[in-house]
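For this depiction, one protein chain was excluded, whereas all remaining protein chains were kept in their positions.
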Amino acid sequence: MRFLRQVLAVARKDLLIEWRSPARISGLLFFALALLLLVAYANGGSTFLLPQIAGSTLWIGLLLASTRGLDQSWAVELERGALEGLVLWPVMPAALFYGKAIANTFVLLIVLLALCPLTMAIYDVGVKEDYLIFLGLLFFGCSALAAPGTLYGAITARARGSSVLLPLLMFPLIVPALMAAAKGCSALMSGDIFNEAEIWLWLLIVFNVVHWSLSGLLFRYVVEDT
Amino acid sequence: MQGDSEAGLHVADVSRRFGRRWAVARASFSLAPGERLMLTGANGSGKTTLLRCLATALKPDHGEIRLAGECLWTHRDRHRASIAYFSHAPRLYDDLNATDNLKVWARLGEYSIDAHSLLEQVGLPPDRTEPVRTFSAGMRRRLAFARILMQKPRLVLLDEPFSALDPEGRTQLVKLVDTLCGDTAVLIVATHLPRTAISLCHHGIHMEAGQITWRGAHDDHPLLKGAT
Amino acid sequence: MRKPLVWLVFFGGLALVTTFYPEAGWTADQPGVIAPGDKWEYITAAYVVTWVGLIGYTISLWVRTPTKKRQ
Partner (left out) sequence: MSEKSYAPWKDYIPWEHFFGVVGLCSLAAGHIWGLFYTPPETNMGDVVKILFVHVPCAWNSMLVFTIAFFAAFVSLISGRRGADGVLAGAVETGLLLTGLTLITGSIFARPTWGYWWTSDPRLNTTAILFLTFIGVLMLRVMVQNSERRAIWSAVATIIAYVNVPITYMSVRWMRSVHQIQSSPSDVDGPLKLVWRISALSILALAIWFITRRYRIEKARQIAEAAPPLPEANNA
């Protein structure tokens, strides 16, 4: 119970900081939105091609925005030495990780939920049924980016050349999640003829289970002195 | 300054290195509950490293620290709640205001606090709503001190507590430290200003290049004699 | 920043060798169709790349081993 309270306290703290500096989250949103528009323009607004790439572009946009967001979420902790304060405060390291990862999931989810209608308008697609599966894909896709991203963010924020290192570590790792989320969303947007969206949702869940448990176990080694 | 019982703080041969340099080498001392120590030394003499070892931010490469009879590093999860460490870094969130900062830290540590009175104690106006980003360095130090005031510590570590504070703030801080420590907490103050800290402390230790070169009662401190 | 550069040159070089290896004797260009001929140039390329890789890494290890002279 104490653990859960701490997780919630950390998550609440991060979300409060996001709430008090709304420029950051809207920055992420407009970054991803610009990317969506650019891809649409680069393809010349082709009515044939755009609906097909809507799902993948949405997730690539979110992925690129997420590296900025994850970087920022750790920069806040390092700015005034708050991270060491958290480690030395009576907060369990795992609770610190899960709290931050949950907060990052929500930040990504907010950006994604704002992006979805815009994508559907620009790329002329829509989801007609299976709303639950679609929402599941969105949620578990965000949490799949947040878990390894939060762990690696803690590493790279304190290393040299962090802006290159985070994508370098994170991008290959989240390929399965990205593929599942993008393919699942694409399938739903084009009517899901092969009934594949549910398979992709299950893959995302497996990815989440593995990475959320593993990162939680390893996080303590990353933040503590040895 | 020999704390004879297992209670209190026992530092035995503690050493910590960074790369090829021993930042702290074979530091040994014992403090009984309620004893207060002043730690002096030039910049880079190892004061902060020693304090960070005591705060469990660093693991000693050699030697052992025992607090209340238990190895501090092994039982760090349990002891961290009873160590108040006032460091150079204010450990604040720039985007939140003073009250929110205190509330956030209280919620994380599950302390119940009255943010209003804490802010008044450290001499900050309690009803300011600007984010901490707009605060001056001295105000940040005060707020950072309010953050450790919510703890009920057994060991209090202050690293240059008087820096960036005005003279009035220094006397205020001395009083606050007194109430924070009470009669039972062990206090260690690392400082360049032995004159200000002297009223707080019973003993003195002077460090040079990571080693303890002088120890004794606070009033025959070599720095004080040299100054007069 | 020297080490990643060495790796980049190393694998980049291997990739370049692979890409620009002359495709003489190549006849069919359709996926899935096996062309006649020995295609020894491909075989040679594969073996050369492998040996260059193995020997190259051996040399890199040898160069990195600290000795009295190199320190």
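The letters A, B and C name the chains in turn, as written, and every chain counts its residues from 1.
Definition applied: contacts are C-beta pairs under 8 Å (C-beta built on N, C-alpha and C of every residue); 3 or more make two chains touch, one makes a residue touch a chain.
What you are looking at is a predicted structure, and each value in this text was computed from that prediction instead of being measured.
Here is the thing to keep in mind: the chain we left out touches A, B, C in the whole complex.
The chain not shown here touches subunit A at positions 148, 151-152, 155-156, 158-161, 164-165, 168-173, 175-176, 179-180, 183, 194, 196, 199-200, 203, 206-207, 210-211, 214-215, 218, 221-222, 226. Touching residues on subunit C toward the chain that is not drawn are 1, 3-4, 7, 11, 14-15, 18, 21, 26, 28-35, 37-40, 42-43, 45-47, 49-50, 53-54, 57-58, 61, 64-68, 71. For subunit B, the residues touching the absent chain in the complete assembly are 13, 15, 17, 19-22, 25-26, 28, 61-62, 211-215.
By our rule, only the chains that are shown with their structure count from here on.
Relative to the centroid of every protein C-alpha atom shown, the closest chain centre, again from C-alpha atoms, is found for A. The chain with its Cα centroid farthest from the Cα centroid of subunit B is C. Work out the mean CA point of subunit A and of subunit C, and you get 38 Å between them. Our note on geometry: subunit B versus subunit C, Cα centroid distance of 59 Å, whole angstroms. Each chain gets one centre point, the mean of its Cα atoms, and the points for subunit A and subunit B are 39 Å apart. Across the assembly, subunit C contributes no residue that touches 2 or more other chains.
Under the contact definition stated at the top, not a single residue of subunit B touches 2 or more other chains. The residues of subunit B lying in touch with subunit A in their complex are 55-59, 77, 80-81, 83, 85, 87-96, 100, 104-105, 107-110, 131, 140, 147. Within the complex formed with subunit B, the residues of subunit A that make contact are 2, 5-6, 9-10, 12-13, 16-17, 20-21, 76, 79-82, 84-92, 225-226.
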